[in-house]
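With one protein chain removed, the remaining protein chains of the complex are shown where they sit.
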Amino acid sequence: MRQVIRVASWIYALAVYGFIFLPVVVLVLFSLQSTSFPIPPFTGPSLRWYDAVLSDARLTSALLNSLLVAVLSSATAVTLGFLSAWGFARFVLPGSGLLRGLITLPLTVSYLIIGMGLLVLFNWGGVPKSLLAAGIGHVVINLPLCFAIIYSQMGDHQINIERAARDLGAPEWKVLLLITVPVMAPAIFAGFFLSMTFSWDEFVISFLLTRFDTTLPVEIWNLLRSGLNPKTNAVGSLVFAVSIVLVVLFELTLLRRRKP
Amino acid sequence: MSTAENNGRPWPRAGRALPRAGRTLPWVLVTPALGWTLLFFVLPFAAMGLSSLTAHEGGGFTLSNYSQFFTNPSYWQAMVNSLQVTVIVTVVSVLLAYPFAWILAEQVPERWQRLALMLAVLPFWTSYVVRSYSWLLVLAQNGVINRALTGSGLISEPLQLANTRLATATGFVHFFVMLLTLTIFANLKQLSPSYRKAAADLGAGPVRTFLHVILPLTLPGIMVGAFLTFVLCIGDYITPQILGGNNELLMPQLVMMQIGRRGDFPLASALSIILMAVVTVAYLACARWLKIERA
Partner (left out) sequence: MTAPLVDIRGVSHRFGQLAVLKNVSLRIEPGSYTILLGPSGSGKTTLLSILGGFVTPSEGKVFIRGEDCTSVPPAKRPTTTVFQDYALFPHMSVGGNVGFGLRMQGVDGTRRAAKAREALALVGLASAFDKKPHQLSGGQRQRVALARALVIEPAVLLLDEPLGALDLKLRRQMQDELKAIQKRVGTAFIHVTHDQEEAMALADHCVVMNDGRIEDEGPPERVYARPATRFSATFMGESTILAGTVMKATNGAITVSTPAGAILLPGPQPAGTSIALAIRPEYLRLGETKGDIALGSAKVSDVVFQGSFKRVLATSALDPALQFIAKAPASTTVQAGDTVVVSCNADDIIQLAD
């Protein structure tokens, strides 16, 4: 019986792994295609499509735009999230539960609707479509995430640590800089990197709120209109690589937090 | 005994510990985040609500954006399609992910588990535009699957796989199997091993232990994961647009179409609000299984 379960498990697990990796393998493999169609038979390996991506000014500028939006919006989200988490965790505020609920509310609404709302508002307010508008949207989706991560890590033990610092004579700003931020650093980094990956990947808000200068997922979307193309494979593989780096960084900060 | 000392909080919160700073500092800390949420989430939502009640032509008050949804069969059909696809995807994803997560948690040796899990969710992190595009490569007329099938002589004519509901569902299931594996795995690992030992000790075999102990204990986690799948799936535009094509429309596609082709913000707003209402109803329907922890 146990043996049967074991063998069946292996077969099942391999099948699921196969299903999960099939598209990624196909994507990366045919990014190395030397002919113009990313379909069998494989004719590579060749780096010509990576060359084509890197010499495509639209794609490279979209990549830089994406990084810029991701870094700035994540930094904003994590700063606002940290400050509010600190405020809510340390002080008694009237209606605290309700206000915390308000901050985390955007987590329950789909990106499409958040993007739609901003589009309607900006349209009325005469705010032009731009990277800034998309960045604002990215902060809206990532702020609740950063808040939730950091708030959940601010336990009573941390409260006592800050009390001890105050007791030993530290003024409020020194408590913040010397104690709270370093102690919360893993949660702050985790929030930042997770926001980075979400912003880096985000499509629909950027699609709705940008026009000429746009982010990479939107640019890839534009590329898709020309049908199957190894260049899309190449840029897709690059995006995947960047995401993996971000995820690994995230894992490492998480591991570092678990160690002590 | 219910004094402040007994509530697991040995020292009272610092509300009065900072007599001067205590009044303004907390508000200085929380106001930026609250302001951002009000300005860029609540206000846009209100704008959308207002917009949904104005006429596209002329701008006067109207309920026609909502009534159109109920009277125009193609709009109504998009909602039906969305619900069908979402329910199918949710059920299939849970059924595929649960055994997989169970194998990772129970059959894979402890020291390889972290790696096995990381591998299992690695493609989760590809951009989702790219992920759907990858499936197009696999499912296209002359893509990997059709080439493999014709090459081996199983079929003579390539199958129509891309631009179908099947393709949309495949793309979704791929994503949600990873997401659910992650949540169910976490759930299984949280169970104390003593449950299993106790059940075995009381004479239950592996199958009965699973059915009577493990499954009921992980059910709440599955419900949370399934609900997340439902919400994310019904609101996604990319996957059906790339993989399903325009043969049949899902709600997000319908919404985007109003903006893209016709610039009809009021109708798009109304359709978005209807979509949100459906999600809310779904939430209320299964709220008692969803004991989502307050963060």
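Order as written gives the chain letters A and B; numbering starts at 1 within each chain.
Simple rule for what comes next: a residue touches a chain if its C-beta (ideal position, glycine included) is under 8 Å from a C-beta of that chain, and two chains touch if they have at least 3 such contacts.
The structure displayed is predicted, hence computed values, not measured ones.
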>> Of the residues A:V25, A:L47, A:L99 or A:A170, I need the one that contacts the missing chain.
In response: A:A170
> Which of A:L47, A:V183 or A:L249 touches the chain that is not shown?
Replying inline: A:V183
> Where does chain A touch the missing chain, residue by residue?
Replying inline: 157, 160-161, 163-171, 174, 179, 182-183, 185, 260
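The rule is short, and it goes like this: only the chains that are shown with their structure count from here on.
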> Between chain A and chain B, what is the gap in Å from one C-alpha centre to the other?
Replying inline: 16
>> Give the list of chain A residues in touch with chain B in this complex.
In response: 1-2, 5-6, 9-10, 12-13, 16-17, 19-24, 26-27, 30, 38-40, 80-81, 83-84, 86-88, 90-93, 99-100, 102-106, 108-114, 116-121, 123-124, 136-137, 139-140, 143-144, 147-148, 151-152, 156, 159-160, 163, 166, 172, 197, 200-201, 203-204, 208, 216-217, 220-221, 224, 228, 232-233, 236, 239-240, 243-244, 246-247, 251
>> Taking the touch rule as given, give the residues of chain B at its contact with chain A in the complex, in rising order.
In response: 8-11, 13-15, 17-18, 21-22, 25-30, 32-34, 36-38, 40-45, 47-48, 51, 96, 99-100, 103-104, 107-108, 118-120, 122-123, 125-131, 133-138, 140, 142-144, 147, 174, 177-178, 206, 231-232, 234-238, 242, 252, 255-256, 259, 265, 268-269, 272, 275-276, 279, 283, 294-295
